[in-house]
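Encoded as structure tokens, the structure appears first; notes follow it.
Removed from the display is one protein chain of the complex; every other protein chain stays in position.
Note that the chains take the letters A and B in the order they are written out, and that residue 1 is the start of every chain.
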Amino acid sequence: MELLVNSVLLMLLVATAGALVVVRGLLASTMLTSVYGLLSASFFVTMDAVDVAFTEAAVGAGVSPLLLLLTVAAIGRGEPRAAGALPILAIVLVTITGALLIIGTLDMPPFGSADAPAHTHVAPRYLQLSGEEIGIPNVVTSVLASYRAFDTLGEVLVIFTAGVAVLLILATPGQRGSARPRYTPGSHSEPHTILQVVSKILIPFILLFALYVQFHGEYGPGGGFQAGVIFASGIILYGLLYGLPTVCRVVRPAVVETLAAVGVLLYGTTGLLAMLDGRPFLDYSVFAANPVLGQHIGILLVELGVGITVASVITVIYYAFANQFEMAEG
Amino acid sequence: MSAVLAILSGACLLLGSFLLLTGALGFLRFADFYARLHACGVTETLATALIILGLMLLSDSYLPPFKLLLILLFVLFSSPTASHALAKAAWNAGVRPRDNQGKRDLPLPAGER
Partner (left out) sequence: MDVLSYFNYWVVVVLMMLGFFIVIARANLVKKLIGLNIFQTSVFILYISTGKVAGGAAPILTEGVTLYSNPLPHVLILTAIVVGIATTSVGLALVIRIHAAYGSVNQNDILQQDQQC
């Protein structure tokens, strides 16, 4: 039964990707990207990767198509071009590469086998000992925020850097090198009454849910990455319905930009505290005499840093793109 | 007791799946944008509610049904709103209702454009 669901989802993914190859319009492609993200999130659930599915549902089906939409809106949909000559070279190249890769997969361990090399090195240790060493049920969170916390610090830094890069790239002259949106009070778009009323009811719960995901990430699927994206999507929803000037008054761009740095700093400082005590970087046993309690505090701080950075960076990126869209509008 | 619940839940799930199927069929077969939107928008809300109800009946502890209830509330809010947003966007973009063959726009009542 599980195999059937798995195969059907994979075939749907292939069909969506095929449609993306055929479809020419950018708007239709964006919508198909959203479908693709939702399908892959469902696939991750059948593969037991609930944390990953959570992230992919928020990012792949939500934020990523939204940014694509804003880009398409800013640059214009463009003239649909007639299909050119069949790219024979590309087809040959892709076929050969694909065939080689498929031959390569034949050497891989069969799907789902428990004695595959991937499952025999560190994974058993994580699964058997993390209950005692870290003391929280969600092994993904233990590995993310404790065993491989240094790796995660790198990822958070990449996200932060990407946010800074977007701000620098989209900066317009006269804004002192930042793509921060300018306040233009009085420029109200057409009101969407029903959407605005419903979103007013829902946004508080979306933000509350983000906090739940943030702080419940030790016990169930969730954590800083998912919570950050959900929190940002709440802000983005508000911005979409009430316009960029309004959301900029509620959540000031300068504050969000600062918070993006604060999250990374919180993460790094958590690691440095251990060094001040003469322990290795990111050794959480510095926080409490009981090592398990120390792990709890450390993971909470680190995940909070991740959540703040991810939420701020996504909001900053949305502001920069929405600003481009408003400038393109006039 | 549990057998009755299992049967009830199965009935809910089947009915919900059937409604989703009719919605999908209508989405593929109907003539114009608004009819298609109607087909999926209306069936989707009830079908999701039925499927979530069916899942709630299956659970033996109290926390999963509560979470499912919250999801149901969210869907009841968001799904009709999404349909409304789609219809409004289509209307503003100049899409008008069409006749049964989907060939030409229907005449609109006086005062509408």
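Heads up, the rule we're going with is that contacts are C-beta pairs under 8 Å (C-beta built on N, C-alpha and C of every residue); 3 or more make two chains touch, one makes a residue touch a chain.
Everything numeric here is computed off the predicted structure, so don't read it as measured data.
Peer 1: Identify the visible chains that the left-out chain touches across the whole complex.
Peer 2: Touch partners of the hidden chain, whole complex considered, are A.
Peer 1: Looking beyond the chains shown, say which of A:A49, A:I203 or A:A288 touches the absent one.
Peer 2: Per the contact definition at the top, the residue touching the missing chain is A:A49.
Peer 1: Among A:N138, A:S199 or A:T270, which residue is in touch with the absent chain?
Peer 2: A:N138
Peer 1: Looking at A:V94, A:I194, A:V250 or A:L272, which residue reaches the missing chain?
Peer 2: Result: among the candidates, A:V94 touches the missing chain.
Peer 1: On chain A, what residues meet the omitted chain?
Peer 2: With respect to the unshown chain, the touching residues of chain A are 3, 6-7, 10-11, 13-14, 17-18, 20-21, 26, 29-30, 33, 36-37, 40, 43-44, 47-52, 55-56, 59-60, 63-64, 67-68, 71-72, 74-75, 78, 81, 87, 90-91, 93-95, 97-98, 101-102, 105-106, 108, 110-114, 116, 118-119, 122-123, 126-127, 130-131, 137-140, 142-144, 148, 151-152, 155, 158-159, 162-163, 165-166, 169-170, 219-221, 223, 225, 228-229, 310, 313-314, 317, 320-321, 324.
In this text, only the chains that are shown with their structure count from here on.
Peer 1: Can you list the chain B residues touching chain A in their complex?
Peer 2: On the chain B side, the touching residues are 74, 77-78, 81, 84-85, 88.
Peer 1: What residues on chain A touch chain B, complex-wise?
Peer 2: 192, 194-195, 198, 201-202, 205
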